[in-house]
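Omission of a single protein chain aside, the complex is shown with its protein chains in their original locations.
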Amino acid sequence: MSGYAPHTEAEVAAMLEFLGLSSLDDLFAVVPAALRMAGGLDLPEGMPEPDAFAYIDDLSRANRPAGRDLVCFAGGGAYDHEVPPVTRALASRSEFVTSYTPYQPEVAQGVLQAVFEFQTLVARLTGMEVANASLYDGAAATVEAVNLAVAATGRQTVWVSRGLNPTWRQVLATFSAGTGHRLVDVALTNGTTQWEGADADGEAPGVVLVAYPNYLGCLEDLAAARAVCDRTGAMLVVAFDPIAAGVLRPPSDWGADVVVGEGQALGMPLGFGGPYLGLFACGLSQVRRLPGRLVGETVDAEGRRAYVTTLRAREQDIRRHKATSNVCTNQTLMAVTAAIQLGWLGTTGIAEVALRSARGTRYCREKLLGIPGIEALADAAVLREFAVRLPLPAPVVIERLVDEGFLAGIALDGSYSSGADDGLLVAVTERRTRTEIDAFVDAMAKAVR
Amino acid sequence: MSGYAPHTEAEVAAMLEFLGLSSLDDLFAVVPAALRMAGGLDLPEGMPEPDAFAYIDDLSRANRPAGRDLVCFAGGGAYDHEVPPVTRALASRSEFVTSYTPYQPEVAQGVLQAVFEFQTLVARLTGMEVANASLYDGAAATVEAVNLAVAATGRQTVWVSRGLNPTWRQVLATFSAGTGHRLVDVALTNGTTQWEGADADGEAPGVVLVAYPNYLGCLEDLAAARAVCDRTGAMLVVAFDPIAAGVLRPPSDWGADVVVGEGQALGMPLGFGGPYLGLFACGLSQVRRLPGRLVGETVDAEGRRAYVTTLRAREQDIRRHKATSNVCTNQTLMAVTAAIQLGWLGTTGIAEVALRSARGTRYCREKLLGIPGIEALADAAVLREFAVRLPLPAPVVIERLVDEGFLAGIALDGSYSSGADDGLLVAVTERRTRTEIDAFVDAMAKAVR
Amino acid sequence: MTDVVTDVMPEPAAGGRALSAPLMGRDAEPTLFELSQPGRRSWQLRTTGVPEVSLEDLVPAEHRRPAPPGLAEVSERDLVGHFTRLSHRQFSVDLGAYPLGSCTMKYNPKICDAVAVLPGLADVHPGAPASCTQGWLQLLVELEQQLCEITGMAAATLQPAAGAAGELTGLLLMRAWHDAHGQTRHKVVIPDSAHGTNPASVTLGGYEVVTVPSDARGCVDLDALRAVLDEDVAGIMLTNPNTLGLFEEDIVAIAAAVHEVGGLLYYDGANLNAIVGVVRPGDMGFDIVHLNLHKTFATPHGGGGPGAGPVAVSQRLVPYLPGPRPTRLADGAGDRYGWSTTPESIGRVHSWHGNALVLARALTYLLVHGGDGLKQVAQLAVLNANWLRTRLSGTYDVPYDRPCMHECVLSASSLKKSTGVRALDVAKRLLEEGFHSPTVYFPLIVDEALMLEPTETESLQTLEALATALEKIAAEAVEPGGAQYAAEAPHATPVRRVDEARAARTLVPTFDARRDVGS
Partner (left out) sequence: MTDVVTDVMPEPAAGGRALSAPLMGRDAEPTLFELSQPGRRSWQLRTTGVPEVSLEDLVPAEHRRPAPPGLAEVSERDLVGHFTRLSHRQFSVDLGAYPLGSCTMKYNPKICDAVAVLPGLADVHPGAPASCTQGWLQLLVELEQQLCEITGMAAATLQPAAGAAGELTGLLLMRAWHDAHGQTRHKVVIPDSAHGTNPASVTLGGYEVVTVPSDARGCVDLDALRAVLDEDVAGIMLTNPNTLGLFEEDIVAIAAAVHEVGGLLYYDGANLNAIVGVVRPGDMGFDIVHLNLHKTFATPHGGGGPGAGPVAVSQRLVPYLPGPRPTRLADGAGDRYGWSTTPESIGRVHSWHGNALVLARALTYLLVHGGDGLKQVAQLAVLNANWLRTRLSGTYDVPYDRPCMHECVLSASSLKKSTGVRALDVAKRLLEEGFHSPTVYFPLIVDEALMLEPTETESLQTLEALATALEKIAAEAVEPGGAQYAAEAPHATPVRRVDEARAARTLVPTFDARRDVGS
């Protein structure tokens, strides 16, 4: 027998005999004969591992990964931050990789404690009291936050800042088809949300949703967003950035009710978009509405400190159709990875990464804006990312810069640039050197000439 | 403080105070002031990890590794066999990597049992009763075998077949400067050792040393070597190949007294020559002369099976200048790697690798010999490697083939080819496809035209 | 049981002490926060040469953090010690069998880990132009094709990040279909044995749950189903084999009945491991299928995730699939692969393209197996489960005594009646016999359920040892003191039985928060 099943032919025969069967096909006697596949699946024959590896390796060589040969200035929710060998080594330990949801805490203290530490780290970063054990990604966390806030306020109107990552906005819209939430877009003016006039539409919002920094990299006035909530009785959901949080005022300080975010920057590779990590934090008052898993501290029968998943009654496997979330498998390994990465960064490292990213961003932005024909798309303060308006369509410029060895950024959709396709979102992390930035700027100057 | 030491400045201060010292320099008060470096080491400043990684990565890019871009037909003691992801994953577990020699068996059963299994596997492959826990490489194992045999026979003359890997022969010669062994070279005729006439020199040998397969890939007549030993009273030391052992009669069957070998082919990367793995096996009658470490089975205080390093009295840390070997640090991690790889291969896999290598070798050899101007260097039966005579100097041909994407083999020194530099040693492992071999042969035909 | 945490950690804790490692002792492991010492650090960042502007110059005062985030400050050495010790406190498939029903904890080949770290996959930005991601696009298209062949469907989205996300996606597809046909339906039927994510997804999909009971065979009660079917039923969600590990024999009749009222059939693919290569959901009449790649196609569960939950659909539902979708382009000079979205698409369900690196692992698994290999997976998974069921049927109750598929549900009901030893006690005792516990108390319709899914990667010898251990536990229970011993199990694990009630009563969700939340 091939594959990974250990059965020898003799064993299969003995097992069938034990069952009183004469062939493996007999095991499927309950399946109506008409349904059983006669010819077998029309798939290529199984390949030995080295062949399969070579096949995938070929595919991987048909991509251009970020790295020395394609220096990355793209962000838009996925960032090229340092992932040190120590994070990769620890996060790939097979005990973390090949275990299941910690249903038996007596033999799962490893994952449980790591997630407990993750929850604590996210709580400290956001300033909130409690964080969950992860959701799929930033978009999924946003959807869950909106669901929580709608349930808490009983109102289905959601004011969504256009500064929210537009793909997250799309995901929220998709799922709102089921939940029936009404999304009201609130436009940006010069990079930050223009709350005035949003209520023109009449219905009081249950949720106000804003990103900090926002999609264009700008720092929103969260006091204004909070004021809107105070005025309307809505809950304030802030999509924060965990790296920026190293130097920015935590969302809790601004009065956020729920904080969500994308955790990819905390030790995950770009990975073509996944698996990433949905961050979710809120106040203890909302803990019974918290979506997904929650680990808590307790003791074992001998009084030793121990951890366990708790408040399970909220979860779908017990509350079933009364559950407010259906999440089951989440992104635990990424939460463990983030705990390791945040352990590596620590208090000083996360601030340093944010600071260095901000320095590179400032340097790069000023240089780019010095190129004739390139203009700022917004003037508000930025941290790690900024938007410019190009004299050519952004997709064209991006392709030209790929040829020069740069991933220039993300092309903005027209809504950010008065309908034109000339908006480019550029991210500069702490990994970008001055030499790289200078070369990028030179290449850009040529590309837009 | 930077680096990997955890000390904070406050802690250093507190510790110094506890010791009644006022500075770190005071710790070195015992060192004569004149000896202490004033200016510090003249080394480049320390680099952050990412910079150091980039630096080494640059160096690595200045090499041409074996792989798709340089298909490997080189052997000569280092072979391009399959190393599966599972071997790499298990052998890189940090418990195996970051532990020391198992001095405290109660917390070292992992390494001890893996080495016990390695010893068993080597014993089974060679057919010998006992194997040690590894030596540095094939050459070091050969030196140790000669030392053992000299000690056992009391005679310092060593007949060395020219079929022994010439670099091993050089290492043996280097160390014989200390031990005073007399090495007598025994020539090859048409690929195998010509024992007749070796005794012209008069002194009866204490050791007869022969490789199986030998450096030219040929299968030696070990019965003849054994007969020489029976006639002269020498001990027979056979340098075997662990992959070939999958299909070849084990050295024990031929009456070998000591079997040594290079274990690189058992799961180690080519790695520019190290760390590799010295294999060493012999009869139980020689166990008290066995160099290096030996793991044995025993029980713990509760009667459970357990493992421990044993017969320590042989080792240098106890016998000091009476020890017959000075080996201390060995290649345990490689022994563990080999145990894993042999577990992966198993009885059938090792035979299959040998068989497939032999098939590729036969196929490649016949094709190469079909090229006008290329001749066989020996006609004896081969397994995974063979030697040809080229119409041009081998180093020239090798460089030409590098340009075509092939590592053509190892240039033989003139002694194997009546003084000319036209001998090329070609190895074909189970990893070489027919397409690769055909392309190699085509490129070779062009290169020698 | 005491109400205070008795082992108060020394502050600060020693990062180089392995007393918490099961190899050395049985203490609690300090948290990262107890290991923290101000001034310590692990991080090292690239030298960039970028001008060193101060934070004050970069960020306006009102936006600056008033105080540092106060995470933890540890040396790399302590970081490594801590997480290595935590890994030694964690059971995993790589340590031993994990017969957790419904979860398909099979051995995951190491080759999949190796492909997932290839720089050409791992370091690709998801927003890079298609010209830079042709390999990824091809990979996704080929995976989609293989999944369609396996399910008997026409097309698939790879975006959903897990099974539950797939379920919701499927329900939104159902809704889009009915909407497009001018119908507003309100109900979705699910059997009472269904996994909890099914009813939760139905609710989130904006539907009302209608539960249909199982009959004495453990299958959907066809008459009861017919009774609830009407034109307000949008569809039905089924897993087949169902969560009792039993094949729904009447599936053809069920499909006909649902289709007759204009409903759609949703297949919860969590149990596909039982039938892959043997029978296809499409051939059974399903319209929408989600797959749990982290179950059937051996992408590891990661301690609870990540997973991947692609959704495949029949031809008529293809236009509604989430977009953008990776697509093979017409042959020409430029890129061979690109992205496409239909106007009818329900929209994105993931911020990018799904859990891509998980998808790459799954394709690798499929390539190694091929069609025949996959069929063998199902055959041997079912063989193993039936062997266990038959072997243990004298020892534990078998609520539905008929051939099972890839998992079997036993019950400790009689054992509990006669000895007081519950399913939970059996589960805890099994841990110290060297096995992970089966799933307990699920499905809900079985009293004292023990749900065993051995998977195809466990050997006959392991099954024998597992069965012997379960028999031993049952036998011990009737001996004097046996029930007490079981109730106190486990005895040999790094922590003993964990007080779950206390965790819920006094909630300690972080190192910093402690709140009495009542009982």
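Each chain carries a letter (A, B and C) given by its place in the written order, and its residues are counted from 1.
Assume contacts are C-beta pairs under 8 Å (C-beta built on N, C-alpha and C of every residue); 3 or more make two chains touch, one makes a residue touch a chain.
What you are looking at is a predicted structure, and each value in this text was computed from that prediction instead of being measured.
Undergrad: The chain left out here touches which displayed chains?
TA: A, B, C
Undergrad: Quick one: which of B:V308, B:L377 or B:M444 touches the chain that's been left out?
TA: The missing chain is touched by B:V308.
Undergrad: Using the document's definition of touch, tell me which of B:A204, B:V287, B:A376 or B:L392 contacts the absent chain.
TA: The single option touching the absent chain is B:V287.
Undergrad: Touching the absent chain: which residues on subunit C qualify?
TA: Counting only subunit C, the missing chain is touched by 10, 12-27, 37, 40, 44, 75-78, 80-81, 84-85, 88-92, 94-97, 107, 109-110, 368, 431-435, 457-459, 461-462, 464-466, 492-494.
Undergrad: Name every residue on subunit A in touch with the hidden partner chain.
TA: 4-6, 8-11, 47-51, 54, 84-86, 88-89, 94, 107
FYI, only the chains that are shown with their structure count from here on.
Undergrad: Could you tell me the distance, in whole angstrom, between the mean C-alpha positions of subunit B and subunit C?
TA: Centre-to-centre distance between subunit B and subunit C: 45 Å.
Undergrad: Could you give the separation in Å between the centres of subunit A and subunit C, each centre being the mean of its C-alpha atoms?
TA: About 19 Å, centre to centre.
Undergrad: Quick one: subunit A and subunit B, Cα centre-to-centre, how many Å?
TA: Chain centroid spacing, subunit A to subunit B, equals 48 Å.
Undergrad: Would you give the residues of subunit A that are in contact with at least 2 other chains, written as numbers and ranges?
TA: Touching at least two other chains: 49, 53, 82, 84, 89, 94, 431.
Undergrad: Using the touch definition from the top, which residues of subunit C touch two or more other chains?
TA: In subunit C, the residues touching two or more other chains are 40, 44-47, 74, 76, 80, 84, 109, 111, 113-114.
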